[in-house]
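Note that this complex is displayed minus one protein chain, with the remaining chains in position.
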Amino acid sequence: MKSLIFRTASDYLLPLLLLFSIFLLLRGHYEPGGGFVGGLVASMAFLIHSFAYGLTQTRKIIRVNPGYLMPVGLLLALVAGIAPWFVGLPFLTGLWFSEPLRFIGAVSSVLVFDIGVYLVVIGTTLTIFFSISESV
Amino acid sequence: MELLLVFLIGLMHAGGVYMLLRRSMFKMIIGLILLGNGANLLIFLLGRLVKGHPPVMADGMKVFTDIYADPLPQAVILTAIVIGFGLQSFAIILIKKVYKVLETDDLDELNSSEEEI
Partner (left out) sequence: MITAVFLGFIFAAFTPVLRKLGQSVFPWVYSLLPLGLFVYFLGWLPGLSNGPQVVGYPWIPSYGINLDFRIDGLSLLFALLITGIGSLVFFYSTYYLKGHPALDRFYGFLSMFMASMLGLVLSDNLMAMFIFWELTSISSFFLIGFNHEEKSSRKSALTALGITGFGGLVLLAGVVLIGTVGGSFSFSALVPLSETIQNSPSYVWIVGLFMIGAFTKSAQFPFHFWLPGAMKAPTPVSTYLHSATMVKAGIYLLARMTPVLGANPIWNDTLLWVGGITMFYAAAHSLFRVDLKSILAYSTISALGILVFLLGVGTEKALLGAGLFILAHALYKAALFLVTGIIDHQTGTRNVPGLKGLGKVMPMVAFGGVVAALSSAGFPLFLGFLSKEVMYEGVLALGNLTIVAVAILVLTKIFLLVAGFWAGIKPFVGHLPTELASVKGPPPTLWIPPVLLGICTIITGVYPALIDSSFVQPLFHAISGSNEIYTLKLWHGFNLVLLLSLITLGAGVALYFFWKPSDTKFAKTFRFESTSPESLFESGGNLFLRFSRFWTDFFQNGYLRNYFITILAFLILVTGYRLLGGVDIHIDWEQISSVSFYEVILTAMMAVSIGIAVLTHSRTMAILALGIVGFVNCLFFLFFSAPDLAMTQFSIDTLTVVLFMLVLFRLPKNKKLSSNPIRIRDGIISLVFGAFIAILTLEVFESPSQTDVSTFHAENAYLLAKGRNVVNVILVDFRASDTIVETVVLVIAAIGVYTLMKLDLNPQKNP
């Protein structure tokens, strides 16, 4: 599979797909998309890269062990859930900043939650695939 | 259209069950996935089919002005798909591992594995 065409394609695909995944993640609240799909697209991007260059190269690009993304994501989701407690609202109530930010849109605890989901999905998928690829 | 989907749902369930009754573990996973797809389609169908009106509001609107597809089954199915992926990957790895250790894919040969290991 390590053909030149595939490698060259994956060079462009990786940043494009990653960008697309973040785009999906951020627009999820208003248009089709969201943390799940975004995470899946991002992990596909890394998978394509690993097919082209091999696992070690991909691990180098990601830098962190994808397994660590799972607890980080869960923690983010949990923080988003607990945050409303501090202003006296029930668990997982959405909190919103009053002014929307440029490019990103309205920032809220819900977005943090979705980012958590996004990270968990990436972590899960990559952990599964990497541990299999390593043992094959 | 609904009738065609009903037919497909029936077919998926039948195929899934048939595969689950096989002795090969690989076939059982195929059956599992077929059943999962069938169930998703079933829930989707029961939410009623609506063409071209996703449950997404037009820009700048605060409520729906037109008809829209039922969002609830969609949320349920989305969850089911993702969870199903976790289940499938675990099952796939499991039979891979079983095959590696016991060098068989046949369920009936697993029955005697306790003495061997």
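Going in written order, the chains are labelled A and B, and every chain counts its residues from 1.
Everything below uses one rule, namely that contacts are C-beta pairs under 8 Å (C-beta built on N, C-alpha and C of every residue); 3 or more make two chains touch, one makes a residue touch a chain.
Every value quoted in this text rests on a predicted model; they were computed, and no experiment measured them.
For subunit B, the residues in touch with the chain missing from this view are 1-24, 26-27, 30, 33-34, 37-38, 40-42, 44-59, 61-64, 68-72, 74-75, 77-79, 81-90, 92-97, 99, 101, 105-108, 111, 117. Listed here are the subunit A residues that touch the chain not shown: 24, 28-37, 40-41, 43-44, 47, 67, 70-71, 73-74, 77-78, 81, 91-92, 94, 96, 106, 108, 110, 113-114, 116-117, 120-121, 123-125, 127-129, 131-136.
Criterion: only the chains that are shown with their structure count from here on.
Note: centroid distance subunit A to subunit B, computed from Cα atoms, is 24 Å.
If you check the complex, the residues on subunit B that touch subunit A are 54, 56, 59, 78, 82, 86, 89, 93, 96. Those residues of subunit A whose C-beta lies close enough to touch subunit B in the complex are 30-32, 36, 121, 124, 128, 132.
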